[in-house]
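Below: the structure, in structure tokens.
Every protein chain but one is kept in place in this view of the complex.
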Amino acid sequence: MKTNLTKVRVTYADTDAMGVTYHANYPKWFEIGRTELFRDMGVIYAQMSSHGYHLPLIRLYCHYLHPALYDQIVTVETQIDYLKRASMKFNSTIWDENMKIKLVEGYTVHACTDNEGNIVKIPEVIVKALHENFKKED
Amino acid sequence: MKTNLTKVRVTYADTDAMGVTYHANYPKWFEIGRTELFRDMGVIYAQMSSHGYHLPLIRLYCHYLHPALYDQIVTVETQIDYLKRASMKFNSTIWDENMKIKLVEGYTVHACTDNEGNIVKIPEVIVKALHENFKKED
Amino acid sequence: MKTNLTKVRVTYADTDAMGVTYHANYPKWFEIGRTELFRDMGVIYAQMSSHGYHLPLIRLYCHYLHPALYDQIVTVETQIDYLKRASMKFNSTIWDENMKIKLVEGYTVHACTDNEGNIVKIPEVIVKALHENFKKED
Partner (left out) sequence: MKTNLTKVRVTYADTDAMGVTYHANYPKWFEIGRTELFRDMGVIYAQMSSHGYHLPLIRLYCHYLHPALYDQIVTVETQIDYLKRASMKFNSTIWDENMKIKLVEGYTVHACTDNEGNIVKIPEVIVKALHENFKKED
């Protein structure tokens, strides 16, 4: 299974008055991880999007285990859980830099839509790129 | 069951390049709803927090049904699902202004912690205020 | 001079680890104020935008005097400073709820652009609506 690991440093902008990362900012790191996993597989989400195919979220789940602290580097781990005709699921985990402590684990489920928001089949070129990478990593 | 309904208007800041509200901004409206539900029940979260009791998120779940559009007024509906010794769960729904169309439904689970992040019993004064309101609405 | 006053409550999402509102969140309240000032004058920015006219920022200035605290209600005061052929300037002030303490003062300068980002004349219907309101208030 293809895995992407991307590092992000926590900024002041990410924190809240509790002194740690605000809970709604972790999903932004999930987004960074998904984009980089796609890039690893040769799929540029910006191009897919400019061709009229989008992957809006249907579901988001986060389980918060330990807070990410200001100025800490976190490692975002991203994997594709499943790939269906018109939807897909990613598993995302936020770790400390050295992946010793799991901070947040979660997932996102996405539909494939066109520019008008209609659900459509994930384009063949994307499916192919993702499948090839699934295989490569087996 | 006590329910809070709070209205929020979608700003440009809330949107993304897909032209609708960015998925990680809906949980911020959940937060607004929780705070207002507490206020309805006589609990000011800011005071609870300054007394050293916090309710950080343990879990967040969002199911996205329809996007909230720029400048649209949305109604945030918030209810307490359960109240335990050291944790509680809120159910949150984002509707269009007139509550005809459900946009996002989800929940958040919170632990009660002290200033050091240790899990502690929810203070009696809070439990009492919340229970009285549960009863009032039965 | 037409003035809009809009109230906003500070959320946890707005704060940072210093315990007060993060500096880059005040401009989001400036945005809310501009939109409501326009609405007062009969101009719905969302409609202007869907007709292909936009007012992206060219300049932003903020002078931070006192921090806005979590759960505080702030009053956003907005006025049009000038209206030119293809640009306009707003003056924005963030006050405490009762407008006794000035928290942040600043301004934003905007160009009028079409969908392709070319600078264009502000549409006559907008200019008229704004001018009528300038006059009404003299």
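Which chain is which? They are A, B and C, in the order written, and residues in each are numbered from 1.
By our rule, contacts are C-beta pairs under 8 Å (C-beta built on N, C-alpha and C of every residue); 3 or more make two chains touch, one makes a residue touch a chain.
These numbers come from a predicted model, not from an experiment.
Enquirer: Return the single residue from B:13, B:83 or B:129 that touches the missing chain.
Expert: Only one of B:13, B:83 or B:129 touches the chain omitted from view, namely B:13.
Enquirer: Considering the complete complex, identify which of C:9, C:23, C:39 or C:89 is in touch with the unshown chain.
Expert: Among C:9, C:23, C:39 or C:89, only C:23 touches the chain that is not shown.
Enquirer: Since one chain has been left out of the picture, which residues of chain A touch it in the full complex?
Expert: 9, 11-13, 28, 31-32, 35, 44-46, 49, 70-71
Enquirer: So that we can see where the missing chain sits, which residues of chain C does it touch?
Expert: Interface with the chain not displayed, on the chain C side: 17-18, 23-25, 27-28, 31, 49, 54, 56-64, 67, 106, 117.
Enquirer: For chain B, which positions touch the chain that isn't shown here?
Expert: 12-13, 15-20, 22, 24, 70
Assume only the chains that are shown with their structure count from here on.
Enquirer: Computing the C-alpha centre of each chain, which chain sits at the greatest distance from chain C?
Expert: It is A whose centre lies farthest from that of chain C.
Enquirer: Counting in whole Å, what is the centre-to-centre distance of chain A and chain C, each centre being its mean C-alpha position?
Expert: Using C-alpha averages as centres, the distance is 34 Å.
Enquirer: Counting in whole Å, what is the centre-to-centre distance of chain A and chain B, each centre being its mean C-alpha position?
Expert: 25
Enquirer: Among all residues of chain B, which ones touch two or more of the remaining chains?
Expert: 28, 31, 49
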